[in-house]
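Complex shown without one protein chain; remaining protein chains in place.
We call the chains A, B and C, going by the order they appear; numbering starts again at 1 in every chain.
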């Protein structure tokens, strides 16, 4: 299996889908020169400027035009640079893309993919660091994808492009350089299936996006202390793999949700609430969430770090959950 | 105590604050002729067109200009007509208003109030019926107010106007005509305090906005069957009255959250998760949520009704929760 | 205020304008029945009648192919019918009934008939502009020769998408005709009071889109202007047309429009596009009785549509969960 970076894997997925289907095209600012993180480097050379298209600084038109182009049978992949800038295009995504199929009674599909890089990246401050995946999970009509590995970034971007629903595709900026094995097979992944990062019977840790790696590291060190954590990477938040989460917590009796986003009204609340509702009697400890405090993200590193969920915090949370039950 | 409608109570609050403080002003489309629901009728006559100002159809400028005007020491009240249209102004609210004080290190406050009428109103369909309060509760820097009675609409709008934080003030469109007693005293309410709609020891029903009335009616009929429900109206979602909710559930041992919004990743998840985390051992039944399915809102009444949480559903949920524990 | 110069009637294409007259009568009658139905609480959602603006919809859409595309606004009945949609499924949609174009899920503000290239009314002012630009973009990408027409009101020119969508169309030289229906009002506000500068045409020109202005209550004038522009747009780049008109009713069917003087409205009724067209055809030799019959037939058609819509049942309740999305279970509501 070749090793690729998360960034290269995403690029490969797009290129493969563009080769496969001439109706797939990408549009966003600076794409002709590779995009802001280089995720599109070389693609304009292969596919030409009409299919790897530059755009004016017009997020609302990038998104809105994608809605129209998708209704007309093409498959636009739109690039928002930072998910924060997608806040300039919320009407287009939420009032238009998400609702068109339904409110027109099924006359149309809107197969668009919005790439919205999320997350904290050293010293990018309040307007370039947000993780608002919970918002989109709340909106009927939208699919929400939050890949954490190169393999998933390839497989899930392909699935997103082939999906007939509008997909909010959130890559994590801090993962661009992460390398990992990517299967030769070019099959798209399945939306809505969690990945078992690590099996274990003492506690279920549910996470997604970059926080998965924090959880995996924590699980390693917990294993050293004799606590076996099962780590699940949700990979998609809508649909989210309720069955896998419930099955795991039924075995372990303990749930910890770990998210980078603000904890209050974050998607972790949905998971914690769902588990508490469904498995109350099976829980050996109260459900728990870890996430960011309800503060904007700072520029200065020590302040910025205050919003991060660290390996130590995950370890500590699991220890207290397992201790409480002992 | 005089009786006023919810609409009149909001109008009174604004007028009182405008009389009290010359820096309070309101701006939005059609305000000079009373606004889309008549919430401003007569105010332009009293305060003149500069302080009850019309606006072009420019939601993003209405919101963005309010940010600038608030930073310059005035207190704008901006009208979005339907909360759905506020989706044209999310950058201004979330990236600018909510973050300015923090990211400028406390150099500025942004005392603005955004009035965003929410909720289902017969046959208004997918773009005029949403309840996205969970979104704003997730955003550091924002206050979220969701009044359910005329008295609260007066007291809380006054509190919102006096608050130095940006406030998302969500009136429910279906409540405009609701009448109720409004105290003579013109004191602002306190943000973050729940109201006990009805006391009871068997189950705690937490709700807000129009759904409170459904819960109150359900509690009445449950009382007839010997089940005493305590109904809490949160009134504000940020801050939300965690203490009051936990205290009540500690007594009753049961929590049902009832919301009009989509249940998935709705604010009900935050409450259910918080209670499950804090009171696991004290629960006599699993926490439960009622809310809308994850579908856009339809125009046709029988389909539209599919998203409504009814009195019967609340009664049924409570019955099954109390039966389970018996 | 009748059109300035009535053109010579001698070489008038009578067939064409008789058809246009008929279509305008149908739209007018549809709106009248819809208003009546709203008053009878048969139509429950808000409706925005296009009475007085029929010549714009008909004059523009008369120059389009079935495969061409239009996007409309909250005030979309006229555009929809002019593009070829049928009255009964439209009426059923307004009633929220079975067999409505959107299965009753959209109502008036989301009326659409994709089978005739009508890609939807829109509840958000100006939102259709970017969507229309994207539809035209798709036509260009696919190398097709279709045309997109985007209708919007004079109030929409103050929303961001007006700038972004026009710039997009100009940059990519897309086959799109923007049609601004300048009816003087945005809801209860005179648009002029909230618009800085010389208006829609000047703004379009400044964004590099050639613009022209036409008397929008004159079917012939709109038709001729649209024909020329649609020709330029097909396979070419974007154009902009301002049609000057007037909203003869309130903003919605429940708006009495007391904010404008009676005299103004009365004067504007003298420039009724249907009456203008009727006179034109009469002057061209079409018998008055024939024209009256066309109008009566249109009225009868729409009365029947209303009655039939009223007699139609609700959509199946399970449709509430259909067409949300392919992925995930939409029923998730409570556990």
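Here, contacts are C-beta pairs under 8 Å (C-beta built on N, C-alpha and C of every residue); 3 or more make two chains touch, one makes a residue touch a chain.
This is a predicted model, so every value here is computed, not measured.
Taking the complete complex into account, the chain left out of view touches A, B, C.
Only one of the listed residues, A:51, A:115 or A:128, touches the absent chain: A:128.
Remark: the omitted chain is touched by one listed residue; of C:69, C:149, C:166 or C:305 this is C:166.
In the full complex, subunit B touches the hidden chain at residues 23, 25, 50-51, 55-56, 58, 60-61, 63-74, 76, 91-92, 95-96, 100-108, 140-143, 163-165, 191-192, 238-239, 274, 277-278.
Taking the complete complex into account, residues 158-164, 166-171, 193-198, 202-203, 205-209 of subunit C touch the chain not shown. Contacts to the hidden chain, counted on subunit A, fall at residues 29-30, 32-33, 36, 54-60, 84-85, 88, 122-128, 263-264, 288-296, 298-303, 306-307, 309, 313, 317.
The criterion applied here is as follows: only the chains that are shown with their structure count from here on.
Centroid distances from subunit B, each centroid being the mean of CA atoms, peak for C. For the pair subunit A and subunit B, the distance between C-alpha centroids works out to 30 Å.
Centre-to-centre spacing of subunit A and subunit C amounts to 41 Å, using the average Cα coordinate of each chain.
Averaged Cα coordinates give subunit B a centre that lies 36 Å from the centre of subunit C.
Shared contact sites, meaning residues of subunit A that touch two or more other chains, fall at 91, 95, 102-103, 140-141, 238, 274, 277-278.
The residues of subunit C that reach two or more other chains are 100, 102-106, 110, 122-124, 160, 324, 328-330, 335, listed in rising order.
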